[in-house]
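Right, one structure below, let's go through it.
One protein chain is absent from this view; the other protein chains keep their places.
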Amino acid sequence: MDFILNEEQTLLRDMAARFAADARARQEKTPEAPDRRWSRFAELGLLGLTLSEAHGGLGGGGVETMIVAEEMGRQLLTDPFVPTVAVAGPLIAALGEATQQAQLLPALAAGDLVVVPAFLEPEARYDLAQVATTARAEGERVVISGRKAVVLNAPEADLLLVSARASGAHGDPEGLCLYLVPTRTPGVVLRAITTLDGRPAAELTLNAVTVEATARLGPAGAALPAMEQAVDRGVAALTGEAVGAMAALFDLTAEYLRTRKQFGAPIGKFQALQHKLVDMKVALELARSVAAAAAMAVDVADAEVRRRFIAAAKVQVARSGRFIGQAAIQLHGAMGMTDEYGAGRYLKRLVVIGALHGDLAHHLERFAASTEPAGPRH
Amino acid sequence: MDFILNEEQTLLRDMAARFAADARARQEKTPEAPDRRWSRFAELGLLGLTLSEAHGGLGGGGVETMIVAEEMGRQLLTDPFVPTVAVAGPLIAALGEATQQAQLLPALAAGDLVVVPAFLEPEARYDLAQVATTARAEGERVVISGRKAVVLNAPEADLLLVSARASGAHGDPEGLCLYLVPTRTPGVVLRAITTLDGRPAAELTLNAVTVEATARLGPAGAALPAMEQAVDRGVAALTGEAVGAMAALFDLTAEYLRTRKQFGAPIGKFQALQHKLVDMKVALELARSVAAAAAMAVDVADAEVRRRFIAAAKVQVARSGRFIGQAAIQLHGAMGMTDEYGAGRYLKRLVVIGALHGDLAHHLERFAASTEPAGPRH
Amino acid sequence: MKFAFSPELEAFRQDVRRFVADTLSPATRAKVDEGRRLVKSDYVDWYRILHAKGWITPGWPVEHGGTDWSPLERYIFEEETALGGAPPVTGGINMIGPVLIAFGTPEQKAAYLPAMRRGDLWWAQGFSEPGAGSDLASLATRAVLDGDHYVVNGTKIWQTQAAYADMMFALVRTRFEGKPQEGITLLLLDMNSPGLSIQPIRTIDGGQELYQCFFDNVRVPVENRVGADGKGWTYAKYLLGFERHGIAGIGHAKRQMARIKRVAAAEHDRGTRLIDLPRWRDRIALLEIELMALECLSLRLIQESEAKGAGAGPGVEASILKIRGTELRQDMFELLTELTGPYGIPFDEEVMRDGWGNGAPVGPAHAATIASNYLDSRKISIYGGANEIQRNVLAKAILGV
Partner (left out) sequence: MKFAFSPELEAFRQDVRRFVADTLSPATRAKVDEGRRLVKSDYVDWYRILHAKGWITPGWPVEHGGTDWSPLERYIFEEETALGGAPPVTGGINMIGPVLIAFGTPEQKAAYLPAMRRGDLWWAQGFSEPGAGSDLASLATRAVLDGDHYVVNGTKIWQTQAAYADMMFALVRTRFEGKPQEGITLLLLDMNSPGLSIQPIRTIDGGQELYQCFFDNVRVPVENRVGADGKGWTYAKYLLGFERHGIAGIGHAKRQMARIKRVAAAEHDRGTRLIDLPRWRDRIALLEIELMALECLSLRLIQESEAKGAGAGPGVEASILKIRGTELRQDMFELLTELTGPYGIPFDEEVMRDGWGNGAPVGPAHAATIASNYLDSRKISIYGGANEIQRNVLAKAILGV
């Protein structure tokens, strides 16, 4: 396993860091329209990051996605990068027919098309197979009815990637299909909500939404493995995003300890606070390392290896994130409780990431159910 | 719930404290024979603590037992106080026929008879119903065959309280009997062992041990509830013992922090060590409080209430004990690792108590399975 | 030692419990149950109910309206009111009240104490400053005597609900030489004084209960000084030594425990209630055991201090209760966020307010307020003497270094 960024990756990181810092700075002065910023993502090639060159992309993978996500986390950006670039793009590239790919992917890379997955349902917690949404064939068309819970960035999306059950019982791993549903299709109802960390999201209701049968992405009834891999990509990107947030919060806290004075000395002189800061550092470096491994693992063919690293990274990030977030507030004292100071914004981002695409318990169970791979070491 | 010792209890504590400190001091000079010390327990009335006055006892209960056990833990004594006084005595008093009581209890109170329970079996972990030992009637006699695991203080015992299955399948709560088996009965094989914290114990094999049918204690086939209550008494006493050990270890550690110098100052000046010591104090006081509540609860009729407090105390003591024991070694540095210094002896006592009569996992499960009592508050 | 409370105490507990159940506004109780924010009327309405019953100032001397309860009765009263969903008694009753009784002039007592008991006088606390948090000795707000008035300049921060307040008690510096603890004076300021302005501080949970207060040549009559000039530090220590009976927050914690069980019974994972899954059941049981241990410790310390004749409740051991009580409740709120899973992600500020403006929340109703409550809970280990300070205090008491 090689943890050193190559030259292209280093350039990408520097570029993403500049871009994200600039986006944050602009946002704090005069907020720019989200779609304007999205265009700038596209101009820099960040939206085609994971797509092939044939589709206007850069041919990157999990590592490149993580690099950009980390900078977004560091600056707490809320754009639909993870759903569109980490999840939807590669999924369309993996499952789509040539015409679908040609139609959608260049537009996605150009920033003209925002696509977000809508997989989880109100009663499903984190189980992708718990799909009560139905897809019923009606001649050349398909009628989709059901509900989807907390769809991230849905209000900004042009196209939803909706999982629906064509056959099988509730919870059955077989019988699932994916459909490309434009948000403006009649019967699509979005109830806009905001997440705790300030992202636009929506509850989605599909009231007998009718699409062409050709709107199906991938094979009929066998979408689950691809959905799982797509979510793995999302999780890997989110762990990178969390690492960026943790790193920024750690730096903020260390700086506070250096400069804030009490009892006549910088509070960083107090050993109990020093040791807490060191424990934050340990938690950060562990999370950073296993998140990087997950980003590398996400492109590995062996699903078992992938699942192990992804689950491990999500568990570690959930634990490190809580610990760092909470310790940072505590070390800041009352100042940490103020909205203006900003430490709390990182904690919120970390809490939300902890609950997205599977929480600690969910991934711990996945990890425990996976088996240690034999074969060559990593 | 009244946590204040009454006058008799205060006198008992002071007497037990003097006695235990004296016993420890003698042991460290010229070790006295265990049975000589046991006689002194009897002379002070400590062996009849839980028995009625009619049987030469003092009529005490869980609180009195805890008071003495705490002082024994503080001095790390290894005498069979908990098995005999906390468990066996009350069990005989509860289940025994008048003749059994008259025959056994005054002797127990006088120190002439050491009785220890032998309930758990090699494959049973902590489940009292997992009894593979069989009791087969043969005319007026009963033939007992089986094995018992890690019987505390068995090498010092005159009489074993053996659980055996008269009927029912393995694990069945019904079908269990208790038998009084003198250790010198043919077929009783003790393999002497020493526990990590220096107590004599034994693995017990019963090779077709034949006793009179009158050796049965209590009703046929329905011994389990009484065994459970007896073990609850043992657990309550053990948590008291653990509190004594924790308190002594805490004092030892605080004194070390006051006196040991590094970098030109007592190490107690270092804030990180101070805060660790404070966390030990918090853990100690929590354990002490819930252990006292368990000692009071053990005499309550409602089995559900009893179970809740006993289980809670054992869980808290297991956690506080590990934390205090390990933190004490760490705060002592290399000195804590030496056998001579003695901090490790407390850790060993705490580890052993954690594993006796049900570990954290066992009691956590019992607690979770219990229901919060309605009725009056405590 | 014995297991049961005395019949008298048990009857007292039932009295309090019934009283809260019968008299507390159901709307207020619902807000507390649902984790929504209280407003001034929730507090004041409850204070008036307590006043009518004669239970508003249990800690005051009987001649000033106290109840003459034993420490254990006061503990039970605090637990039962919190457990019943009543708002805490705040606004100075347990802080400036005892100080005025001990050190105030007859005029001050007459002017303030009855009004406080009626719920007509709300106090803001003026201790912390931006440059003086845990380190109160370094405070810099200054008051200079000008005839029969002090002229106050400076700022105070982290004042809870200052917008509700009629008056403020504040520590100000009146002498500028000598030890920093000396030269501090306790003043009572009218919140409507010219030159006094307040500014809300929005907190990470979305709340706006904290304020910063600015003094620009605020004139305070000399008769509004408590006790002697330069002795404010002594009064502040006296004030902070009160009301340690309920410091562990057992009543609140029990209420959160019940909430945890409700949420764990309502949330499902693949058809099974979380409360029936060993992973979650174990965690809930562990917290419940920690709560039992802490409750036993609270009771024990109160009884021990009572046995020693220390009426004010536990001494330095109160720091143990503060540390464990806050950290346990924080663990509870953390578990609540984990139990809610994906519906902890959305957050609509409206659900926190009095009367939901936005219809039903997107997820289950129990999930809507949890994230905000969790974030808010991070403050409890910071306010009222940060836990690091509590650990310093305890270490000093144990080690004598």
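So that you can tell them apart, the chains are marked A, B and C in the order they are listed, and the count of residues begins at 1 in each.
Please note the rule applied: a residue touches a chain if its C-beta (ideal position, glycine included) is under 8 Å from a C-beta of that chain, and two chains touch if they have at least 3 such contacts.
Nothing here was measured: the structure is a model prediction, and the numbers come from that model.
Shown chains touched by the undisplayed chain in the intact complex: A, B, C. Here one chain is not drawn; of A:91, A:277 or A:329, the residue touching it is A:277.
Listed residues B:102, B:137, B:196 or B:369: the one in touch with the omitted chain is B:196.
Within the whole complex, the absent chain has one touching residue among B:43, B:123, B:138 or B:212, and that is B:123. Among the residues B:104, B:223 or B:360, only B:360 touches the chain that is left out of the figure. Listed by residue number, the positions of subunit B touching the unshown chain are 120, 122-123, 125-127, 130, 149-150, 171, 191, 193-196, 201, 203, 261-264, 270, 272-273, 322, 326, 329-330, 333-334, 336-340, 343-345, 347-348, 351-352, 355-356, 359-361, 365.
For subunit A, the residues touching the chain absent from view are 1-6, 9, 63, 254, 257-258, 266, 268-269, 271, 274-275, 277-279, 281-282, 285-290, 292-293, 295-297, 299-300, 308-309, 311-312, 315-316, 364-365, 367-368, 376-378.
By the touch criterion stated above, the residues of subunit C touching the omitted chain are 277-279, 282.
Keep this in mind: only the chains that are shown with their structure count from here on.
Farthest from subunit B in terms of Cα centroid separation is A.
Work out the mean CA point of subunit A and of subunit C, and you get 39 Å between them.
Inter-chain spacing, taken between the CA centroids of subunit A and subunit B, is 53 Å. Listed for subunit B are residues 271, 274-275, each touching two or more other chains. Within subunit C, the positions touching two or more other chains are listed as 388, 391.
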